[in-house]
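One protein chain omitted, others in place.
Order of writing sets the chain letters: A, B and C. Residues in each chain are counted from 1.
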Amino acid sequence: MPAREQDAAQVKRDHAAISSLADELLPALIAKLAASGLGEIEVREGGWKARLRKPATVEARPAAKPAAGAQGSAHGAVRGGAALARAEERDRRGASDEATADAEPRIAAKSPAVGIYNPRKDLAVGMKVRSGDRIATVNVLGVNEDVVAPVDGVIGSSLVEAGEAVEYGQELVRIELPEPVADPSATAPGRETAGTAGKA
Amino acid sequence: MPAREQDAAQVKRDHAAISSLADELLPALIAKLAASGLGEIEVREGGWKARLRKPATVEARPAAKPAAGAQGSAHGAVRGGAALARAEERDRRGASDEATADAEPRIAAKSPAVGIYNPRKDLAVGMKVRSGDRIATVNVLGVNEDVVAPVDGVIGSSLVEAGEAVEYGQELVRIELPEPVADPSATAPGRETAGTAGKA
Amino acid sequence: MFNKVLIANRGEIAVRILRACRTLGIGAVVAYSEADRDSLAAQIADEAICIGPADARRSYLCAPALISAAMVTGCDAIHPGYGFLSEDEGFADVVRAHDLAFIGPSAEVLERFASKEATRRLLAAHGLRTVPGSAMLRDEAHALAEAERIGYPVLIKPSGGGGGKGMRLVRNAQELESTFKVSRSEAKAAFGDDSLYLEKFLEENRHIEIQVAVDRFGNAVHMFERDCSVQRRHQKIIEETPTPALNEAQRLDLAECALKAVTAAGYENLGTLEFLVDNKGDAYFIEINCRIQVEHAITEMVTGIDMVALQIKIAAGEPLGIAQSDIVATGHAIEFRILAEDPAKDFRPQAGLVGAYLTPGGPGVRMDSHLYPGYEIPTYYDSLLGKLCVWAPDRATAIARGDAALRELLVDGVTTNIELHRAILANQVFLDGKVTTSLLDRVGSAPFVAAGSR
Partner (left out) sequence: MFNKVLIANRGEIAVRILRACRTLGIGAVVAYSEADRDSLAAQIADEAICIGPADARRSYLCAPALISAAMVTGCDAIHPGYGFLSEDEGFADVVRAHDLAFIGPSAEVLERFASKEATRRLLAAHGLRTVPGSAMLRDEAHALAEAERIGYPVLIKPSGGGGGKGMRLVRNAQELESTFKVSRSEAKAAFGDDSLYLEKFLEENRHIEIQVAVDRFGNAVHMFERDCSVQRRHQKIIEETPTPALNEAQRLDLAECALKAVTAAGYENLGTLEFLVDNKGDAYFIEINCRIQVEHAITEMVTGIDMVALQIKIAAGEPLGIAQSDIVATGHAIEFRILAEDPAKDFRPQAGLVGAYLTPGGPGVRMDSHLYPGYEIPTYYDSLLGKLCVWAPDRATAIARGDAALRELLVDGVTTNIELHRAILANQVFLDGKVTTSLLDRVGSAPFVAAGSR
């Protein structure tokens, strides 16, 4: 039963179906779900389906396990489907940000390996860095691997403590983009880490 | 882990989420799916999800098995979820209708039991019937159970042959609603069954 | 062998019977009510037929609908599963009258074992010890006199009931007086029969049952016992085999006595003899179930015998094909009934649309269920969502494996008793193999629920 190749006519039909779906069905679907108290509603038009789903209780949970050694709650991606769970993971990360960062993309230096995190001795919030600058190392069985700044910017809050175990790809240090306006009160949004806030 | 009761504030938030979903996300979603060639896309806004799905190969299959003894294809509702499969079943039934009936609700006399179908000797397409009129029987182990017209109307096409096995709830005979306009060419849309088309 | 079997049941047992038919290479038609149109059995069957509305009295309990369905689909046999019409001698009789085979004991056998009170007398006559009990109660005065003779506490039991349904415990004459009339009218309403009898209530007892199979040629085997002591209001929730309550000699002795008595009494097909076992290891026969049981899977795991296939073969007139010496029970098996009920809210039945659903795998793990993601659990029937069964060479490993499997089992969208099972597995009384039938009711589920949510 090989999947049939999509031909041009099929693509055209799909587009037509989508238009009709948007115009006719989705408003009705949304109204119905809002009124019903149901968790999920799905309608169908010419073979297309539109589904609207309310948040389930699993929503707030992380999809992937926290770093090294922490306990996570089971079945994250399994419950929501992997693609969905990834979206939830992004949201969860976003929610832990400071309010001022909401509109901006989040940028952080990430761990190049599994190991023990060691920031540069002089690393401090507000410090100016260039893309590629080494800002920390991760010790992997005695070998130090460099953690580099992914962009030009200013060191923001640290997301892990010195000496902590980190996993591959884990976000370690936030990098803030330089402020376009030179307002001194807005340069260092993350203040929770001790250190001298150098002026950008 | 009892499901939390929905309070009024939550309902309000849900409605707001739905509005934003409709205005901002769905058009983007639809455009993306049309362009991507993917089977399914889902986006998320404040805990709500909207999902758009293309027809899978299973689409055309009936969700429930055809009546008595026929072979059906497996896993219908299982593949799509039961609620979805019911919608597909309705569509499938709709698709087998004559084009003229598409806009109207489908009305049929249904089987009251599992057994052998026997129409009234005088049953004919175009015959006028009143709600509750006995139009056929289903023989259940020698006992005849009445098949009655569910509404006032005109006998349409028969969906099963005399002597055939039928299941509970199976549609047996279509009932057409009397035409509002006395156009003789439009009174009996189903002509495939032999019989004298009496005038309504 | 049969050509095609009508499966006159629903839920997990309908799926189970379908699997047995496929393994035997015979056809099967799933009979379903309107509420079960989207059920797994109806979906995966080669054939399925709607027999009536959601109300079981007009579908799964409606003999004409089922027999008519069997006839129009060309079936030559009907499998009634458990519950519904599975032990109804009238149904078995009318099935036979339509030249169809009833997969279970014959109408005559069902009739002989239909009355619990008569069955107790019959099997007592064939050597089984029974719980001291009364004759059928004429009236309240008779009930009081009989209770006095037997000694309190006593259970008031409806003759027509089964599986603990409609039973009431009374500890003295006052309680009996205040309960008698209610019990009678409840029995009438529930079973259409207001006959009641009394039975001495054995406190701190275990529920142990013996599985037997007898063919038409008088070949008879037992398949050892199952311990069903983990109960809540007389409903089994965990079963295991072998029982931790008896030693090897006691187990075999009980199984052999049960088989001998029931065979002598003329039983045929699969059956289960239920016993209460007191803390001295003495077993009292209480009733027989003339059908496949929910918990048959754990016997399959230790013996390797496909019991539903065996049942079908016996009903088709084939010889057992196995001797007692062929049947070896290996290892330890435990069943967890996965129920749609909320242990934190007095076990209230739960409905819902199944969301994510994932079953455990690995060695010695078996999940029999009719769930699938997107399945909407109908509210018309019982709360059984499936049976998670585990097997291991020994009880401790079976418990560890059961806990691991329960952790993996994911049923979103509906509240279940999965965490309660895990809490019971962690309870010292269960670990010691000392659970009695009244434990959960006496202790209440709160400690287990609290432990489960740790």
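As a convention for this text, a residue touches a chain if its C-beta (ideal position, glycine included) is under 8 Å from a C-beta of that chain, and two chains touch if they have at least 3 such contacts.
Everything numeric here is computed off the predicted structure, so don't read it as measured data.
Undergrad: Would you indicate which residue among C:L24, C:C228, C:V262 or C:V411 is in contact with the undisplayed chain?
TA: C:L24
Undergrad: Hey, which of C:V131, C:M223, C:L270 or C:A297 is the one touching the hidden chain?
TA: Per the contact definition at the top, the residue touching the missing chain is C:A297.
Undergrad: With the missing chain put back, one of C:Y60, C:F180, C:Y372 or C:F430 would touch it. Which one?
TA: Considering all chains, including the one not shown, the answer is C:Y372.
Undergrad: Pick out the residues on chain B that sit against the missing chain.
TA: Touching the missing chain: residues 39-40, 56, 58, 74-75, 78-80.
Undergrad: Which residues does chain A use to touch the chain missing from this display?
TA: Where chain A meets the chain not shown: residues 1-3, 63-65, 67-72, 74-78, 80-86, 113-116, 140-141, 143, 165-170.
Undergrad: What does the interface between chain C and the hidden chain look like in terms of residue numbers?
TA: Within chain C, the residues touching the omitted chain are 15-16, 19-20, 22-25, 44, 297, 300-301, 304-306, 330-331, 356, 358-369, 372-373, 391-393, 397, 400-401, 403-404, 407-408.
Note that in this section only the chains that are shown with their structure count from here on.
Undergrad: So what's the Cα centroid distance for chain A and chain C, whole Å?
TA: Chain A and chain C have C-alpha centres separated by 51 Å.
Undergrad: Could you work out how far the Cα centre of chain B sits from that of chain C, in whole Å?
TA: Going by mean C-alpha positions, chain B sits 38 Å from chain C.
Undergrad: Could you give the separation in Å between the centres of chain A and chain B, each centre being the mean of its C-alpha atoms?
TA: 43
Undergrad: Could you check chain C for residues that touch two or more other chains and list them?
TA: Counting only residues that touch two or more other chains, chain C contributes 353.
Undergrad: Send over the residues of chain A in touch with two or more other chains.
TA: none
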